[in-house]
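Below is the structure I would like to discuss, written out as structure tokens.
Left out: one protein chain. Kept in place: all the others.
Going in written order, the chains are labelled A and B, and every chain counts its residues from 1.
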Amino acid sequence: MYTVKLEIFEGPFDLLFHLIEKNEIDLMDIPISIILDQYMEYIRSLQEMDLDVASEFIVMAATLVEIKSRMLLPKFRLEEEAEKIEEDPREELVKQLIEYKKYKEIAQLLSGICGINRRFFKEEPDLNYIDKRVALNYSVEDIVNVYRKILERNKEKENKIEIKKEEYTVVSKIKELLTYLVKKPALWFSEIVRKSRSKLEVVVSFVALLELIKLNRVAAEQQTAYGDIFIRFLGREGRKHDPGRQD
Amino acid sequence: MTQEGKIEAILFAAGQAVKIRTLAEALEVTEEEVRELLKRLKEEYVKNHRGIDIVIFEDKVEMCTNDSYGDIVRKALKMEITQGLSQAALEVLAIIAYNQPITKAEIERIRGVRSDKPINTLLEYNLIKESGRASSPGRPILYSTTEDFLKYFGISSLKELPEIEPTS
Partner (left out) sequence: MTQEGKIEAILFAAGQAVKIRTLAEALEVTEEEVRELLKRLKEEYVKNHRGIDIVIFEDKVEMCTNDSYGDIVRKALKMEITQGLSQAALEVLAIIAYNQPITKAEIERIRGVRSDKPINTLLEYNLIKESGRASSPGRPILYSTTEDFLKYFGISSLKELPEIEPTS
């Protein structure tokens, strides 16, 4: 099973914190390019180990890419626009990181004082000193309710085992795209978007596409900003690695 | 940590009689040494008028309430305890009521947790009883509800237990 996932990091915020601390970065002035590179490096290393990457990590990668591009943009903006957009594109992310950090610290503190496995309670009164008629002030309803709850609890557990929520992962999406490209070696990205069942799936498909470009399996072309992307398949082994090809 | 402290913690957490041998094994001392420690512990309880006490019978020991405080304990518990079964005990009772006769292993499979303590409590309350042994390997004890169960829960026979379909 590939459920090992990012066991070391609780989520994208956790990973970002690790990177910020490792690089001794000021939270108020994060060098997005450096962080983005290291973030992607980590995710890629997981993919190389053939581990599935939880979709939240992919969404964060897309957010970082967006922040990076927005930080490059103002240079090319018209003056009036530049004035209007004064805010730091990192602001929202930093706010979230600071909030998350608070609870990460509290969690640490709670872990130190947690009595589970260490502190035991008695749970039952000493029968010698209580009036049975008072202590057993129950009706058959109580038994029925308790038993119903047990059955429901067990049923829920079973359901949880049976229905595993579908998750989109870059690795599986790359495989899916490759299979599709073999049948249809040229297509528009909008086609993939149309087939997606959620925004998340679109994001994951997009990251998968970037990976395929990097691996030289496809060529992509975008004529205008925000325009559709034309994708061309370069063969199963990619252009560079194609053993049958002679340049 | 002290040796007496260890024994005190184990006896409190057990909530029932514990074998001297069990204590000896846990503390990695001889049974004689455990008996010596228990004697010292009891002396300390008596000397300092503690609210707790221990009773030793044959090869077992159990923590209990110091009976000289019996009156005030009864008075306080009368105000405090209107429903004396823990959630765990109620769950075990419900499982036995609907599946009797049933073994401990089956109860624990349904609940997903160890259930010695609540079973013991229910036996003490006389709400359940041992009713033979299963034919499965090890011939485990089977448990059923008692007449007292019917009496305290206000039904005249088990047939009156409503059927349950798990709703979802």
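The definition used in the following text is that contacts are C-beta pairs under 8 Å (C-beta built on N, C-alpha and C of every residue); 3 or more make two chains touch, one makes a residue touch a chain.
This structure is a prediction, so every number in the text was calculated from the model and none was measured.
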item	value
Which of A:Arg44, A:Lys101 or A:Arg148 contacts the chain that the document leaves out	A:Lys101
Missing-partner contacts on subunit A, residue numbers	10-14, 27, 54, 56, 60, 96, 98-111, 113-126, 128-129, 160
Touch residues of subunit B, complete complex, unshown partner	1-2, 4-15, 18, 22-23, 25-27, 48-52, 63, 65-66, 68-69, 72-73, 75-77, 79-81, 86, 114
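Operating definition for what follows: only the chains that are shown with their structure count from here on.
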item	value
Cα-centroid distance, subunit A relative to subunit B, in whole angstrom	47
